[in-house]
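The following block contains the structure, expressed as structure tokens.
All protein chains but one are shown in place.
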Amino acid sequence: MIMVITLIIQVVLVLLIAPFVSGLVVWFKARFQGRQGASPLLVYYALLTTLKKEHVISASRSWVFRLVPFMVLGVAVFLALTLPLVFSDSGISQVDLFVLAGVLALSSVFLVLGGLDAATAFGGMGASREMTLAALIEPAVLTTFAAFATVAESTSVQEIFGQGMSAWSHPALLLSFGALILITLAENARYPIDNPATHLELTMVHEAMVLEYSGPYLAMLEYASSIKLTVFLLILGNLVWAKPEGAFDPMTIGLAVGGVLATVVVGSFALGLLESSIAKMRFFRMQEYMSIAFFLALFGLILTLVV
Amino acid sequence: MLWLSEHMLFASLLFTSLSGVVALSGRSLLFHKLSQVSLAVSGVLGLIASFKIFLAPETGLQILLEFAEFFPVFQLDLFGAIFFSLVSLVSVLCAVYAGSYLRSYQETYHLPSLNALVAAFVLGMQIVILSQTPLAFMTGWEVMSIASFFLVMSDRSQDSIRAALLYLIMTHLGAAAILAGFLFLAQGSLFTDFSTLASMARIVPSWVLWTCFGLFFFGFGSKAGLVPFHVWLPEAHPAAPSHISAFMSGVMLKVSIYGFLRVLLFILPPIGTSASLIILGFGLLSALFGVLYAVVDRDFKRTLAFSSIENIGLIFTMIGVAFFASSVGLVGLYEVAIVASVFFAISHAIFKTGLFLVSGVVVRAVHSRNLEKMGGLAKPLPAFSVFFCVLALAAASLPPFGSFFGEWMFFQGLLQNVSSTSVLVSAVLIFTFALVVLVGGLAIFAMVKLFALSMLAEPRSAHAREVHELPSSGELFSVGVCALAIFALGLYAPTVLTLIGGGAMTASPRELSVGSATIQPSLILWLLLGSVVLVWVGRRLTSRVKHEREYHGWDCGQPIDASMEYTATAFSAPIRFFFRLILRTKKQIATQPVVASNPWIVSHTSTLNMRSIWMDFGYVPVGRFLLGVAEQVKKVQSGNIRFYLFLIFATIILTLWIAL
Partner (left out) sequence: MYILKLFRILFFGSKVTEERSVFTSTDESLETAGTELKQIIGSLYGGKSLRIRAVDGGSTNAEEIELTALNNAYYDIERFGLSFVASPRHADMLFVTGPVTRNLERAVKTTYEAAPQPCIVVAVGDGACTGGIWKDSYAVVGAVENVIPVHIKIPGDPPSPTDMLKALSCALKKHS
């Protein structure tokens, strides 16, 4: 019973705060640039507005086009459902790191299919780039997870991200944690991989694929990327500070929820700071970024065995 | 009940032969249909017989055929039954598929001989799997090779004949190596059976074992398409009719894996660390090169062929890891890796058969194998494209399909043993892990390219725009069964594992387990589906927008057409760029003046050259050398009959001198 309650609290909380996190990053960024910035709640309003608009659908599309928002948001909900994000034992213990990596790849694949299905040059360009990034980040993701799994002696997400395994507890994990940060930036299409605020199609990766979506489908895709960002920030947070232990009472719930809010605020702050201080990388230099992420993860994995 | 199964197995072989005989009876379509029906019946019988063994593995099925001179024992044990069931399954699917598929190619192919060759091909594979002696094995192997050689060139075009000849050379070098291996091991006798051979192998000196291992590795590896012996594969598989490609890629490669494992597991004594590292190294090399070429290739069927090389590489990697583990004493990893390799081979047989069957329909619809001329096929072929999508995702090893759980077992096995005490073991396992995950990422790219560029967006050629050849129900059935099977293989992975003797890898009837890790495939599937349904319900609840308007894609105000879409070349450009040191693609821009008087008016031609370093630095120099030697030898040919007689005489003397 407790498991169900924790699960419900987690899903509702993550799904509720996800747009806030996206908004918060934009707000922090605006502040760093000396602007007053939009309210962090603007993303909610934008989503609500988009939900009420009509669909304009590319005439070239096939059944894939309609499936994509459901699959992408479905995977995002799957992440919110199965990972231990709020409590140390929430989530589904059967889900392990390989499933997590596979499911993330599945979501990228569907996004790519949606980008290509609209038959525009920009969609194809974004799809090609996203697929390249997804294909090259996949090894880094799996290797990073492998390092965590080796230290935790388990591949279950609950034991790695849930039960207070800190990135500081083992020197190898510092490297893996660094790789995980690089992965987070790449998976969520942030600087230096992609500029989420760009209006210039030629520099787009993620945005180029959703150019064709409108109305509720657009809302679903934007919501999905917010959820993904939130989930990744919470995962990173879980590796930095431990979750409250103890009996299942209002106190623990309050602490856990407070911890989640603190994590996303700090995470958004860091992301905003990062995005205001570095430039986007040229796409054809992505191989360096990906190699760094991969080798960082690999050295982490090797270090787990040495130390 | 046992006699019934034996008869079934025997009947399966009979029906295969019958299929060939019926096919040769005449050119009428009736015979064509009858031939396919009897091949399908043969497959069904074979499946039933193999399932009998799955359910009662301790009783092997034997067919004893007495001949005058020797007793070739045909026997089906559990290990053979796994592969026999694959051959049978693919026979059924291909027979159903070919029934209607070949009807559209009556002009191109000579149907009676084609069907008869298919029957011989299947019979050859069945014999290879059933045989328990080197002689029967080699007979089956040769029947399989020769039949597939003729099948590759069945459209009699210049390209196919070239591909078939290359295939013939490679496959016979391989067959010769296998034969030599058997002869070496049995000290010149072909009439011993495998169990005697195994006991003989235990007493021969180690250099013989090494030679045999090398010969077997080259023989089976070249048939399976390991890099660098793979050059025939991307030529031969696309040249054959699509259901033949499905046979070749889906099961013929599996048969060579079967042969390799049969030799390693049942005949040779446990191979050492260095031999297993050789297998592992070649496996990783094949996986990496296969996937890179699959990503950059622009030909639908060649992409699939390269993807087969990659998958075979992964299977060999798993085999290599397994024997490596057993040689360093990690029994747990040995079991996991062997079971994972067989499981992955099963899923590869299913999805690659499906994908090659898909390729037949696609190529027929577009009249080209070129991905640049495809596109937009998902609209005229909706159900077909759903099956294709499932197969492509399965080929990319994404959850929740069978291939994902094969890789899952392997990864778990690697990770749980990575913190071993020995530095060598850790290093090998980490290196393997790192390369396999890199390959896994690129495999997703290749499969997405294949599906998206052929099925989605606007059609890129006139044929793709107006598709006349829609898939018939038989073709749709075969492809659909493959899609369903790879899905079920994921969902019921624990059951399948129990059937094929990997019961140790299941924690409960619904859970896979490797060491301390367990996973429940059905739970993952339901969670995924549940999330999607949740999203669907959420969308219904939050938005009442029903109105939809169709409008052409956002074009920035200027009309766009199919020529502005991303092509396969463009789609894979980043990977081509990132891996240019390995792929060595060459972009050439040739400039030619149009008018002699004005140097500024020029025409540019850009060509992208996909070179194969194996051809350029391996096969072409060797071929040139052989040709040069032949030029010298040609001088001997004077045309004088007495000189030839002298040569024959000298040869006989020499042979006798050596032999006696």
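Here the chain labels run A and B in written order, and each chain numbers its own residues starting at 1.
Assume contacts are C-beta pairs under 8 Å (C-beta built on N, C-alpha and C of every residue); 3 or more make two chains touch, one makes a residue touch a chain.
Please read all numbers here as calculations on a predicted model, not as lab measurements.
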Looking at the whole complex, which of A:H55, A:K228 or A:K243 touches the chain that is not displayed? A:H55
One chain isn't shown here. Among A:M3, A:A38, A:A242 or A:L305, which residue touches it? A:A38
Can you tell me which of B:A176, B:C556 or B:I582 touches the chain that was removed from the display? B:C556
Hidden partner sits against subunit B at residues 549, 551-552, 554-559
So which bits of subunit A touch the chain we can't see? 26, 30, 33-39, 42, 45-46, 48-50, 52-56, 198-201, 204, 207, 211-215, 218
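Quick note on the criterion: only the chains that are shown with their structure count from here on.
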Determine the centre-to-centre distance between subunit A and subunit B, using the mean Cα coordinates as centres, and give it in whole Å. 36
Using the touch definition up top, name the residues of subunit B that touch subunit A in the complex. 375-376, 378-379, 382, 385-386, 389, 393, 396-399, 404, 407-408, 411-412, 415, 418-419, 426, 430, 433-434, 437-438, 440-442, 444-445, 448-449, 451-453, 455-458, 516-520, 523-524, 527-528, 531-532, 534-536, 539, 542-543, 545, 547-556, 560, 562, 564-566, 570-575, 577-578
Mind pulling up the subunit A residues that touch subunit B in the complex? 51-60, 62-64, 69-71, 73-75, 77-78, 81-82, 92, 94-96, 98-99, 102-103, 105-106, 109, 112-113, 116-125, 127-129, 131-132, 134-139, 142-143, 146, 149-150, 153-156, 201, 211-212, 215-216, 219-220, 283-284, 286-287, 294, 298, 301-302, 304-305
